[in-house]
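Selected chains only, in their assembly positions.
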Amino acid sequence: MPEDVRHETILFGRQNMKLKIGVMGSATGTLSKTRKRIAYELGLAIAQNDCITITGACPGLPLQSAKGAHEAGGIVIGISPALSEWEHVNRYDSPLEYHDVLIFTGSGLMGREVVNIRSSDAVIIIGGRSGTLGEFSIAYDEGKLIGVLIGTGGITSEIKNIVKIIKKRTGSEIIYDRDPRILIKKLLDYYRKEHHKHPSVHHAYT
Amino acid sequence: MPEDVRHETILFGRQNMKLKIGVMGSATGTLSKTRKRIAYELGLAIAQNDCITITGACPGLPLQSAKGAHEAGGIVIGISPALSEWEHVNRYDSPLEYHDVLIFTGSGLMGREVVNIRSSDAVIIIGGRSGTLGEFSIAYDEGKLIGVLIGTGGITSEIKNIVKIIKKRTGSEIIYDRDPRILIKKLLDYYRKEHHKHPSVHHAYT
């Protein structure tokens, strides 16, 4: 297929598929009411903007986003670390509610995160510690569009410093806001104007 | 969580999540009009029975099922071998249309099939050769509920012989029919009556 026809094919596809927003953050630890409410509102905003929510099918803040998206009528996909529903519930103590589809990768907690990131058109960081830092780093390294919900604690307050340390241009773009609705708007605007031109993960060492 | 409460949790989840039917078969080769029509009708039947269709996001017969399911208003999930949408289109010559969500596993053709099988409550074999035989074998080994759409060529006419050769009870159950609508009905009946009790992949050597 000639290069320009392919390109149109991609655009055609993009125009017809809903954008997918990955939500990554604290699955465990004490989560304040405020943070849970913000995560819930993030899910609401994703669904109200006609996007699909992707989570790691975990408890914690991403589950609150799944709930928000579900209650606003949006599609929610969970990328599970488990081999099966049984293992999802009994080994990973993970939820079934609020998700329309669970994908059982069977590749463990960090194995499935890569699938999660690859499948999201943009990822949002909300709270989170070492697991989330791993996800942020992978998303950054793969040139993803990233939203940081500031004021949600954990590593979110340190992302700017971390990016300074990394000193590597990967094509990734990071957008910060403390309001979930405004963050989603900014991400979608930027994606549609700019980032759809280079949304892919990198395919070789850069 | 006590064992019995967990068990109810699972049932609760099952009652609320739609069942997922994986469609596996020829992605390439010459496909007759008749076989394409049967694959399309299979997708229609999955959606009309309020189930989610899962495919390997490939061309060929599974794409016809995706089309049928999509046109009947059903959700269609594609488990892509690619790392990204770009690779999906340009490396794997794979379609974007008819799928609501593409999951980019980035694990190649046979790597992603395992995810496909793990995520499906039942899988249906339609036509297919060595790749599909690999999928059938994995699904059988993992104790899945399997539907075989007879009359669609390829390995479908030989599944009964192959099962005789294998001589291993894995918990898998195989249902055969040449009518896509009847096959779906039989699979759903059996799943709801019996197979939901042991729907998981096996978690250790058996």
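A few notes on this one:
Letters A and B mark the chains as written, and numbering starts fresh at 1 in each.
The working rule: a contact is a pair of C-beta atoms (placed from the backbone, for glycine too) under 8 Å apart; a residue touches a chain by one contact, two chains touch by 3 or more.
All of these numbers come straight from a predicted model, not from anything done at the bench.
Summary of assembly composition: all chains derive from one sequence, 2 are present in place, and the complete complex in the structure file consists of 4 copies.
Going forward, only the chains that are shown with their structure count from here on.
Superposition on CA atoms relates chain A and chain B by a rotation of 180 degrees, given as a multiple of 5. Centre to centre, using the average C-alpha position, chain A and chain B are separated by 27 Å.
Across the complex, chain B meets chain A through its residues 1, 6, 9-10, 12-14, 16-18, 20, 52, 75, 77, 79, 83-87, 89-90, 93, 96-97, 99-106, 114-115, 118-119, 199-201, 203.
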